[in-house]
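Every protein chain except one is present and positioned as in the full complex.
Order as written gives the chain letters A and B; numbering starts at 1 within each chain.
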Amino acid sequence: MTPAYATFGEVAAERRIASAPLSHVSIELGHLYMEDFQAGPERLREQFRQVAPWAETMRRSWQSRVPGGRARVSTCFLIDDYFSRFSTPAELVPMVLEAAAECDLTIDYLARESACAEADGVKLARLVEDRLVTDPPADTNGARPPVTETGWLCNGARSPHGGAVQAMGSARGWEPPAQNAKRRHSIFVDVELWDTDSRGRTWSCPFLAAVWQLLRLGLIRNEGELPVRPRPRGPSFPSDWDELPAIVQLNPAAAPFSAYSTLSVLSSRFLPVELAVRTILSQVFVDAEVLGQVAARSAGEGIPLRDELVDRISYVFLGV
Amino acid sequence: MLVMGEVRTGLLQNSGEIPESLCQSVLGLLSGERVRVSRRPIVYAVSPDQLTGVDCRLASASRARVRGVGTVLSRASVTGGRLLQGSSHIRVVRSESDHRLSWSHYLARAGVVEVFGKVRVPDLAEGFAENGARDDCLDLGSVSERFMDAVQASPFLDRKAPFRSARTRLRWVAECGGPGSTGTGNTSAGTGAGAASGSAASGGAEIPGTGVLSPEGPAIRFTLGRDQVRTLRLVLPGGFTPGVVDFCEDLALHDWLLTTLLVIVERARVGTATRGEVTAKLAPAVDHLLHLWMPAARLDEGFAPFWETLERRPGFSRQWQSLVERVRDQIAINTLALLREAGGW
Partner (left out) sequence: MLVFAISDKGGTGRSVTGSNIVYRRALQGSDVCYLDFDFGSPTAGAIFSVSSAARGTAQGGMHRYLEGRLADPHRIDIWSESDREGLRTKPPGAGQMVLFPGDEGGGEFSTVSEEMLQRCVRLFARLEEEFDLCLVDLSAGRSFAAQMALAATARLPGVPFRWLVFHRWTRQHIIAADGLVRGQQGLLAVGVQHGHDEEALADHIRFVRTAVLEPDAAELEGLRETQKAWLNECDRELRELAGRHRVGRTSMLGKIPLDPVLQWREQLISDEDVLSSQIANAETVAAFDDLAKKIVDDSAWEAL
């Protein structure tokens, strides 16, 4: 008798990872804070005027890379409703759309910043925090838990501070902090991820911006599912931010929200924030299967992707 | 390619076995990621993979200074709702750079540690198996233990374990052939004097006919060391598969069962203590351990020959069976004696 080959599978023992639809590039046209809003619509128009040529350059660059020029490019715009609440979607969104249109820009997707903390019941920021794998200083051999200052993340070893000292033992003098991957000299970065007060935890702006980049790169999953899906706009915009979906699709013909790569066109005042974002992102571990999916898709299109997340992110910093 | 890991095994700190539904809460070390559970032939639940960054020396038999940077891949698992394991491993490859790169480079290669300079596989394999974490070298066992600790500290466990037991430590090294083996230069398996050392402690097991670890065919050597330490050396000409990790965990689990049952039987003082005392000491084994013996239950077919070899020498299941029979006989005899006293026959 020939041996019978039996296969046995168990659903609960297998992992299923949803795949995200992907554009070639996601362009962030702007990031609106209360102070920008208070400065009036002219400030917004000025910003869009500066952004437009860069967005166009990126679009053309992808069109030249993709056969037939069929580049999938989506644009997005982020409004802060997390650190301060101002105006209403009903009042603000049409104003933003109008200003963009005046500069021949189409905003495909509009996102709320608080969605990066929690969207549709999924605590995205917490999800990303759990996936931080801290950059180990030299002589980290696994024997001790990773050195962490609660709520902070750095790119090296901090200056030693006065911990417990044994009686009649010797205390240590000041020593400089050091960057782990330094080239002779250090650029040491220490980022505050969150703080707490009586209302609980408040995530920092760089941390939410890191979540924002991961969302745009289509690299976050919650129990294998995509945590946030853009929803089409309704006939009108609500009068309460909480009633606005986390990500609204404004343009029905838009290319997918997430993309192989991202471009953010920002005021140069965001440069330190983005340095912090990159410090965070270079320590986020993305599920290997998700990375594999994205890599397979892009390879199938003949578009090689960089292994490292931070290399998939581009910026334009604008002077005032 | 060289793969090395350490598995720590212990009793889940709970009065009884935990139901499958609780495994999700206890092993859910990572939000947004499900605990995977398989139910046949024994309930086995495993946490999502976890990474730990390291930048340190790797142990080497020649005491050469070998520095490695990368991430350790770890997971915790619960078998039969009763046994807890923390398991970590790395794949060692040669770095293409002569200095440390940005951390994102290493994070993009989960479970890989890149070593700088020229290294010899047998030297590293030997060093890790024999010395473990000495002199601030890479300490995979501590990483495994931390994930175990995180599980044991779960508020869902009552911490009222039915008996005390020590955690065991199984350090393993696999020299894998096939694709990827060029990364570390010399891939010939260690057959030097060091490879034979440690066998004095008993329990060595090899593929027949080789005598020492052979570079040509698959080979296995299991050594029972002092203080709960066991070492396992493997040669896998077919290359690395994740099944290696499953195999090492499975072996560690059964070695723990055997080790723990031996202690319980020894402490029962059969023949010296009263029948009641003996029964009381043996009862937890019957309640919590005897049904967990299921070697090679979930393994890839490719690893079956390794288990078969170990079953011949040292003969895991043979020793287990004889112990189990002894426990059952003792309890039967003691029950009979009690009945006789009670019923007068």
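Basically, a residue touches a chain if its C-beta (ideal position, glycine included) is under 8 Å from a C-beta of that chain, and two chains touch if they have at least 3 such contacts.
Quantities reported herein were computed from a predicted structural model and do not represent experimental measurements.
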| item | value |
| --- | --- |
| Residue, one of B:Asp158, B:Glu325 or B:Glu341, that touches the chain absent here | B:Asp158 |
| Per the touch definition above, residue among B:Ser95, B:Ser142, B:Thr309 or B:Gln330 touching the missing chain | B:Ser142 |
| Residue touching the undisplayed chain, where the options are B:Leu11, B:Leu170, B:Ala285 or B:Leu323 | B:Leu11 |
| For subunit A, residues in touch with the removed chain | 143-145, 163-169 |
| Absent-chain interface as seen on subunit B, which is shown | 10-11, 13, 133, 139, 141-142, 145, 149, 152-153, 157-161, 164-167, 267, 269, 272-273 |
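The criterion applied here is as follows: only the chains that are shown with their structure count from here on.
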| item | value |
| --- | --- |
| Cα-centroid distance, subunit A relative to subunit B, in whole angstrom | 39 |
| Subunit B partner contacts - residues on subunit A that touch it in the complex | 8, 10, 12-15, 122-123, 126-127, 130-131, 133-146, 155, 180-181, 183, 221-224, 227, 281-285, 287-288, 291, 307-311 |
| Subunit B residues touching subunit A - in the complex, by the definition given at the top | 30-34, 36-40, 51-57, 69, 71-72, 88, 99-105, 107-110, 133, 136-140, 142-143, 146 |
